[in-house]
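Okay, handing you the structure first.
Of the protein chains in this complex, one is absent; all others appear in place.
After this line comes chain A, so read on.
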Amino acid sequence: MDETVAEFFKRTILKIPMAEMMTILKAWDFLSENQLQTVNFRQRKESLVQDLVLLCEKKRASLNDAAILDIVYTQFHRHQKVWDVFRMSREPGEDIDLFDMEQFKRSFKKILQRALKNVTISFRDAEENAVWIRIAWGSQYRKPNQYRPVYVVYYSQTPYAFTSSSQLRSNIPLLGQALTIASKHHQIMKMDLRSRYLDSLKAIVFKQYNQTFETHNSTTPLHERSLGLDINMDSRIIHENRIEKERVQRVTQETFGYYPQPRLEFAQYKLETKFKSDLNGGILAEREEPLRCLIKFSSPHLLEALKALAPAGIADAPLSPLLTCIPNKGMNYFKIRDK
């Protein structure tokens, strides 16, 4: 086996946490059950990795097999990447042929390889007619860098593709082109939506987040399903603004629904508006140029945090539509200009 390939195998297997080793190797499905049994999984990680690499060598594993292992690892650790969303479109009135996965893969590979001599492309099919594509970029004179790949998850029955954010941004237009042509679309556009949580991005983009769970709870009265507040209240405690509280709960439920929100880590608003003030005069009021300002909301779970704001008394209900439109519009990057 080539030295660089062996090194790539070693580094990829080393990344895998011991607790997940068996699961990931089984999902990779390259080493058979029998072969895995010949390895001692209780030894120190370095020795285990050496044994596994030897096994791969004996089985004549190729660079592509290592790339597939890398895909499997990333599928298990998708939160380690930040994902962008792209939407493709066709010309109106165009005939749409039946999608052929193999033809897509061939076409995609051809386009990239024609443009860049040195590039490693690997595919792994996934559920829901999706395909995970791993691309390691090289250049005319350099071999592909296997340690900075880009991942693309394309749902073939939809115009959407998710790509992992990469520092090597110069190749993104080429990637977009390859995707578009291979999937028989005309245009590709980057959406203003980004998150670590691929499944949440999927839910937002495919509008799958608004399914009500636990329908057996729907018969309990509204005030008992208060968000985050203890419902076993002492009868000596009386809420004076009960009606207002119920209104806030109702408005919040209407805006956010009963279902768990998709997970985003931030929302960013870029303002380019002129300064508006009630006071007459003042230095800022005379300024012709728009003020530039960036506001970023971060949270481990942004939408759930926004949902909890009004019931917690930190904000009035209803919340600003700029905040509540995030899942509906499928955006978490906004540019606000004067009309």
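Keep this in mind: a residue touches a chain if its C-beta (ideal position, glycine included) is under 8 Å from a C-beta of that chain, and two chains touch if they have at least 3 such contacts; residues count from 1.
Here is the rule we go by: contacts and distances are computed from a predicted model.
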{"item": "Protein name as given in UniProt for the chain not displayed, \"AP-3 complex subunit delta\", \"Centromere protein M\", \"Proteasome subunit beta\" or \"ORM1-like protein 3\"", "value": "\"Centromere protein M\""}
{"item": "Contact residue for the chain not shown (choose from A:23, A:241, A:273 or A:298)", "value": "A:241"}
{"item": "Touch list for chain A against the chain that is not drawn", "value": "228-230, 233-234, 236-241, 243-245, 311-315"}
